[in-house]
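One protein chain omitted, others in place.
And now, chain A:
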């Protein structure tokens, strides 16, 4: 949670954006984020993001679901309330498999969705600064964070050379906060005004 300075540049085309992202990394600027209207294949790799740990989490959730289902059902039918159902054994593994499978899927799916929201910092009420109103609409927006070592003018000319337009400097909250868009911020309308101004 800290207010930082950013330089924001707009791109019209992913073909221009892609080399620009690579250039930013070789130039050594600190890339805050890149916002795109659709998933651009290979962009995460070009940005130098580490591979997500979401699938490992998913595996662990799945294993948890399997164990929960199997142990619960065996406990119910063997220890807590043994019933004779159609003369089947008290530990009928084939009959347990569908439920085990369902619970594995359920745990993995719900757990992964929640982990995904956690990793992406998404939740009802969680707010983030919007750098440009059209950043996930039809424009590609690249945000470079300014540190003590970077010169804003230099970054701006760098972005112009890379093919960006509408380059501006913003001072904004870098993380997230709780809030309501209707009460303490009207990002869309406000940003439209700044864009027109």
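Please note the rule applied: contacts are C-beta pairs under 8 Å (C-beta built on N, C-alpha and C of every residue); 3 or more make two chains touch, one makes a residue touch a chain; residues count from 1.
Throughout what follows, contacts and distances are computed from a predicted model.
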item: From "D-methionine transport system permease protein", "Quinol:cytochrome C oxidoreductase", "Sodium/pantothenate symporter" or "ABC transporter ATP-binding protein", the hidden chain's UniProt protein name; value: "Quinol:cytochrome C oxidoreductase"
item: Given A:59, A:91, A:118 or A:178, the one touching the chain that is not displayed; value: A:59
item: Hidden partner chain, touching residue among A:47, A:60, A:95 or A:174; value: A:95
item: Touching residues (missing chain, whole complex) on chain A; value: 41-42, 51, 55, 59, 94-95, 97-98
